[in-house]
Structure formats: structure tokens, C-alpha cells
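Note that one protein chain is taken out, while the other chains of the complex remain in position.
Up next, subunit A:
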Amino acid sequence: MSSPKDETENAKLREKFTTPTNFKTRALFYNEADPCTDLENQLTEFVNSLFWVLESKRLERSREKLERVSLLLAPFEKKDFVGLDMDSRNNKKRCTGRMTKHLGDLCLQAGLLSESITYYHSAAETLKSVNDWLWLGAAFEGLCASSALVLYPNIQRNVSLHRNASLPEGSPKRTNSITPSVGTVRRDIINMLPPDEISKKYREAIIHYSKYQNAGIIETEASFKAARISVEQSHSLQAASFLQNVVFINLTLSEQEKIQRFETLSDLYVQIGFTRKAAFCQRLAATRHVSPQNPTPNWNKCYTLILQSFPGHKISLDPTEMCHDNQPSGWPALQIQLLQELVVAAKRMGHSALATRHMTFLLQTMWLHLSTSEQKEFAIQLQSLSSQCEGAPVPLVLDSGIVIPPANLSNVPVCLGFSLRNLQPHLQPRKIETFKQDIGPFLFTPIKFGTLERTNNKPQSKMDFLWVENDVCEVTLKLVNPLPLELKVSNMRLLTSGVVFESIPETVVLPSDTPTSLTLNGTPKESGELEILGYSTHTLGVKSNCRLRYMSNFLPSYSIEVIPILPTMEIKTSLPQSATFSSLQNFENVVTSASISLYNGESTECTITLTNNSHVPIEMIEVSIQSVLEASLQDQIFKWSQENLESQLPLMPNGTASLTLYLYSAANFLTSGFGPTELSSGVFGSSHGSSSIMSMSAGPSSLPSRLNSPVYSAMGSSFHGARRNELNSSFRSSNSGQSSMTTAGYRSPGALTLPQHATTAVVEGQLQLRYSGGAGFQAGYCRSCSIFITLEMLPCLQVTNWDVLPAETSSQFYLVLDIANMTSQEMELHYTPTKHMLIESHESCRIPVPVNRCPLSKLTKLYMDQNSITNNHLDLDKICSDHIANLVDLRWQLLSLNTKGKATLKGITLTPNMLDIVRMSPLNWEVSINGDFLKPQEEINCDAGDCLSVRIGISNSLEKPLQQLVLSVQFYQDHRNGTHNYKLETRVVIVGCAKKVLPILEPQSKAWHACSVLFLTPGQYKMDIKCCTPDHSTTNSSVVGASGHSWRYIPVVDVNVNI
């Protein structure tokens, strides 16, 4: 009872719940929240009083005389007994039997099982004899019931009552806890049925009942009871047959009762483990709830029942379980029908969110089992359902507490490909410094340590490239719309975990059955590990999260490293963009290009404007050039100032910096600046030959018969003798030619002298800019982009041939150049500060350029270092070549185009004989004839028979002593046809020594040699004065061979001997 303070409240309640006066009942009131301390006691008392009522009734009946009792009748039996003799012996027996059965009932109700069994048994005997089938069945049923109660006292109580916290501890024990002992005691009751007899008797009873049309209800109940006992006996098949019988009983039941019958059936089927059968009954019950005959259709109950029947049909409400486990044990056709019914029920319930959810589920899980027309039909249904309530990927909770998990449509549209994209090449982050990994002494090993997995072709979930914070990153999807109608998919985003990622929604309209590629963009907002789990869609009115984990043919997720923010830069050049890119490697990160044409020797500037279009300052820019050219040439062509650029850093957001790139069209102006192999090629050799022939035939006879070229330098010293003559001849002949050349130059006729190989060259280079800033710079990353530069180098001026001639003064020499104008414009060439000339288009001309001889100071190192002789010649060549290249300043101008340029003779090659002219002689000569000093290029005239006293003085202008010098004087005659006559014994007599050996010549010291010459016959003679050193390799040998170096007195002295 309630506590005193609630008394007034209880009084009110009592008023409200007062029982009618004719009820002999006692009402007990309990407050909702109060502990019901005496509830159990009260109920025990109530049960006790019930027992006493039954017991009194039993005693009352059992005192009656069995012979006197009236006939007990079932309500529908009344008319069966009309007109029957009630006093017949048969009838008396019937009365007795029925009464005995009734007594049995009372005993059973009072809990006197053994007595009831006795009564039932005798009743059955009696009733059998009079063929009272209905009551016989009833007696059998009673017998079975009592026996079962004895055998299975806990029948149908297997679900023990859980004591709630509200039930006090000290309450009396429930009765069922003591019955087992009773059961065991009474096992030996006579006439009690053994377990397997029970179901037999039940079957008999049911057969008897079935003879009466009106006994349907009893028959049904008997069947249920029999089934329950069979369940208890674990005879599932028997139970099933009893339950099966229920369906056959023809009953006029209300819809509600029919439903109840099906629910009971399904409950019992579940108990025997016949889940499919139970599901079948549940579905029937569900359909009864909403059948047209049902006056009160209840869609809610229908829905609940269908939902309950799902386990029997192997439907799990979680689509991931349905799809992923790939257990095809369900029957698709039935599942589809059930789901459709469920959708209808949910819709009729007015719960459109549920209807949408189940329709989505149906489409998603049953997709493969649907025909194309069904797919289309269901998709359209889903669209109309979702127009009422949009589907969202959140679990729905029903009032009953059932949670409907989200259903995601990953079949509409189907995703065929999912791949993360690397950033564009010029935006890809790169490590600023790449350290070489120490991989040990072995560069490659086929053995993979620590793993047995040999195949590395498996798709990796971890990407091997990087994304950058705040950069737009891409994922490409390949989608196919399987529906025969156009599908609009909106709000597609990426599903990620890890760092914060801002996905940009995409909308796409997919045509039917055509693979479509789609790029989903997003921006990571932090650096760290990013995981891409899938994508979300909004299609057919349903929002879905399609996770790769639940989709076949995909890895469960992709992960990628996001590095801290890096700046981006926009690049513009002042030059026009190039039309094409060549096959230069690694040009995918080219962002812009520049192209220009320059004549060889011309230079220009290219301004590169760098704009920071990010929000991060650029703190570092590195510039480098890449091309296939060799480094020195590359540095000549491309120049820039890194310092100037660095002074403009840091480059703030939206700030600009400029970088000036100096371009110079550096080309080889020398035609013959090729290696010996190339020279020996037929084309060049012939052209060279023809040019020399032309110059010989067309030029004045005094011109050098042969312009020296390095062709001959490649030939060995075996030509030494011949060469000497050539050189002499050239010197001699140039004497007269020089005057004309210096004034007007020489114009060669025709274009034959033009080199044939001079064509346009295209130089391609990539100006690579590596830049970084912000947090990404701290992390050691930068970006790299490059500008593609195409430089077309047009041929302009070409030196086709060259030679050197001694000048009037010993401090200079003439460099004679054949210069060709390769342009189609008239060219003005400035070759000395004061001299210039015009060259017509595609013409060539010869110019002499006075050049200071190479001073000895530049060469001392060579002479000093006697030991390193191997490269002596090459070094000498190089020094002299550089000397010429530095001094000769050829400036050209194309008058019509107003372009200017400069040509260099860098790389000019010289023969050893040329070298002697080019460099200052280490020996200073003083030659006097008859006591008069000989001036350069002075001829000596004398008469035959005159004696000339020749006095030769040499002084060493080197800084070291010269050893083993051989000074010699020789006379010869030049026949001007390439042959020299040295056999002059009959013509010249030398008085004194023609040779003198000087063991040592100290620096700055002078040595003298004198002799006299007598010319016997008149003629033109030449006096060759030379000084030889022995070959260094044969230092000790006294032989003064031709192999040693020799210096000549240049020019050779001409002696005209007159008669």
C-alpha cells in the first residue's frame, strides 16, 4: 500500500478505479513509483482463494451420484440430442463418462494431477464404448495434459522470469521452483501416459475433434497444445505436423483471430527452429493485417511483422552485411517481393523516410537480381518516394526501438575507377636537397629481404606522391550509369579522414551506360596523413556515402601524405611563346616558353616576370639552365644574375620579381673548326680544295698560293721539309699582296667559297626555377617549374679560311681571314677600330687583321716547365688561339635590320708554322751583312764574286738558359715551283763555319757567329738562318736533329746576286 503522505492522492485514484458493486473483488492499488512490497503475498492469497473455489466445486461434484447426473453438453450439441432417448443405457453411460471427464477437469484445475489422470482414464474407457467421439477426444486431451504436466512441469516456462529490481528480495519463492520435486515423486502414477504416447493420444483426440465441424476451435487449440508438448519433447517434425494441421482446420474466424493464429504458428515454428516457416506465417499475418476483408487495416503492425520475417528470409537490414558477406543463401525473388511489400507498408504507415530507406536498400542489395526493367522501375519509384522525404545516410530508429541502418546507393551510379591524381608537374613538391642513400656496395640485388612476396604489382593503398596543403587536389572517378535513363548525380564529394579536407561538390549528368570520367577536387587544410575513404553522392533523391571498403574491386581506402603549404608562382616572359616543344626530356613541368631568333654573335635580353599568386611569401628561388649543350657554351648563351634575383626576395603574396635573362647567340664562326676526322670527309675536303684552287687561279699571282689551314697540321712531321718551303713561299708572295688587301680587301668571285654547311641552328634550353617558402620550405620541400627557351641561331658571319702573315713590324702579324656574309642583308664589318668594310649578301671577302704577336710572357710557363712536354704543343696552340681570339674584335652590323653583333675567333686552330709567326720569338736576331744591320724584309744586292761577311747575333729573351743550340746558315734557291735547290756547292762558297754549337745561352746573354759567303754565279738566293735545339727526349745525344725545335730568322733573307 502507498505511503501515508500520498493518502489524499490515493483517495482520488480509488474513486476513479472503484469496481462495480456486483464484483466480489478486492481492488489493490499500487502507486507507480512505489515498491510493491506485499504484491506477491496478495497474489498468493488470490491464487489460494481460486484454488479453494475450484476445490469446493470439485468436492461438490464428486459427492453427486454418477448415475444421477444430467448430460453435459457442448453448446453446439444441443440439437444433436433432440429426440433421443435420454434414459437408454447408452445415454446413461454417456452421462457418466462426460461427468467423469468433467471431474477430471476440475481435478486438473485444482492441481490434483493423479486424480485427474484417473478420472480421464476412466472417462475415456466409458466414452469409447458409447462412441461419443467429441468427449472421448476431450478425455484424451485431458489425459495428455495431465500426463504432460507431470512429466514436464516447466513446460513453456523455459524463459524464466527475471527478477526486476522492483521485486523485493525477501518475497516468497515462486511455485515453479518446488514443482520438480513433485514431478519426480509422481512418476509412478498409474494410467499416466509415457512421453511418446502423449502425442499419439493427441493425434487421436484431434482426429476425433475433426469429426465435428463446430469443434474447429478446440481442434486448433489441441493442435497448438500438442505442438507445444512436441516442442518440449524436441520432436520438431511432430510439432511441425501438428502445426501444419492447424492450417487445414476450416474455421470461420475474424481477421484478427486469423492474425493471432498465424502469429502463434510463427512463434511455435520459431521454437522448433523452422525460421523459414515462421517467416512465411509472419508474412501471412502481415498481409491479413491489411487485407481488404480487414475492417481495421493496420499498416504499422503489417510493417512490424514483415520486418520480423526478415531473418527467416536471410535479409539483414544492414546493406553492408547483405552485400559484403556475399552469402547468396537467401532467395532473391522472395526477398525482392518482401522488400517491396515493406516499402509499401512503410509508405502506407506514413513514414516516408522509412519507405525511401527500404527502397534504397532494395536497389542496393538486390541490384544484381533485378532485371533491367525492374531496375528502372524501382529507380523511378525511389525517385518519387524520395521526393516526399529525402534519403540520408543516417540510421533511422523506429518507435519499437529497432534501428534501421543507413543504405547507400553505390550501384547507381557504378564506380569503375577511383584513383588519386598527382599534382600537376610544375606544382609537385620536391625535396630541396636529395641526399644520396647509402645502399651499400651492391647497387642491385634480386633478393628481397624480409619478405616472401615477390610480386610488387599489387595496388598500393599508400600513394607514392605528395599533396600540398591548400592546393587543389584531384581524384578521378570513372562512373557508369546503369539505368536506361539519364541520371543526375549532384553534390559529389570525397569522404576522408585524417587531416581536414575541404571537398568541392560536383554535379554530373550521366548518360545511360556510358563510362564517364569525373574529377573530384578538394583542398587539404592541414598537413599530415590523409585517408580517402570513398565519395558521397546525391542521386534519385538519396544521399549516399559510398565507401570503398564496401565496394568490390577497390582497396578499402587510399592514404596520402599532405605536406605543409608551399607558394605558387606565375611566370611570364617578354618574348613570344614558342610554337612547339622539342623532345627535350623532362619538360612536363614547363609552364611557359619563349622563343627568339638571333644572328650569330647577336645578344638580347629576356625579362622574366615572376608573380607570387599564393598567400605564402616565396623565400627561395633557384635558377638553373638545362640543355644538351656543353656547360661552357651553355654559360655563354644563357646568362642571368642570381644576386639580383635574390635581392628581390622574399617575394610577398601578389608581389612580382623580375629576372633578366641575357641571351647570346654564341656560335662557331670558324668553318674549319672541326676535328680531323670531319675534315677528311669528302665534301669538306673537296670544297676546301676547290676554294684553294680558285684563290690560286683567280687571285693575283702574288697571293699566297695556299692558305694554310689546319688540314696540314694534322699531317705528320714527314712533311716538314715541304712545309718549310711553302711557308717561305707564302711569306714571300704576300709581300706584294698585302698592300692591296689592306686597302680594299679581296672579294672572291662567286659563292663557291661559301661554306655549304652553315645552316640555322636551334638551341633549346629549360630555365628551371626552384622556389619555396612558408611552412613547406621549413619542411624541406620546394616546387620546380621551368621556362622552355627556343633560340634560333641564324648564320651571319663565317670565317671560311685563315692564315697568318708576318707584318712589317716584328711586334705584329697579320691574320688574314676569309669572311663570308651568310645573311641576305648587306653587312658592315668592323674589323679594327678604324677599318670597316661592306660585304654583300652571300658574298665573301678576305680581310687582314693586324694582331700583336703573342708575347713571350704568356708562354714562359711552357718554356720554364721543361718536364711536361707531352701537351706542350697543345698548350701552346691554345694560348696562341686565345690570344688571337681576345685581340681580334670583329663587329658586324646588318644595316637594314639594324642588328649588331660580335664575332669571335674562339677556337681558331693554328699549325706549328703559324705558331712561330703568331708568337714572339724567344731569340732576338741581329744579322749584319758586311757590317750593316739587316732591316726586316730588306734584300741584299751584291755581285757575283763578292764576299759577304755575315754576322749573326742571337740573344736569349727567355728567363732561362737555352742549351745545346745549333746556329746554322744555309743558302738555297727557290725555283718557285715548289722545289728548292739546296745543292749549291758550285755556286756558293761559305767561308767559315756554317754551323755553330752553343752549349748554353744564358738569359739576356748574346752569342755571336760570323762567316763569309762568296756567290760564284749570279742569281736569286735565299739565306735561311736558324737556330735549333735538340729534341728534349734525346737530351744527351749531341745530334742536332730536325726533331728539335728550331727558330728561324724571319723573313728569310733574299740575296740577289748580280753579274
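We adopt the following convention: a residue touches a chain if its C-beta (ideal position, glycine included) is under 8 Å from a C-beta of that chain, and two chains touch if they have at least 3 such contacts; residues count from 1.
Basically, contacts and distances are computed from a predicted model.
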Protein name (UniProt record) of the chain left out of view, among "tRNA (guanine-N(7)-)-methyltransferase", "ER membrane protein complex subunit 1", "Centromere protein S" or "Trafficking protein particle complex subunit 2-like protein": "Trafficking protein particle complex subunit 2-like protein"
Selected residue (touches chain absent from view) among A:Gln337, A:Gln460 or A:Gln778: A:Gln337
Residue among A:Lys225, A:Lys277, A:Lys347 or A:Arg1048 touching the omitted chain: A:Lys277
Sole contact to the chain not displayed, among A:Leu151, A:Leu193 or A:Ala240: A:Ala240
Sites on subunit A contacted by the missing partner chain, in the whole complex: 236-237, 240-241, 244, 247-248, 269, 272-277, 280, 283, 313, 327-334, 337
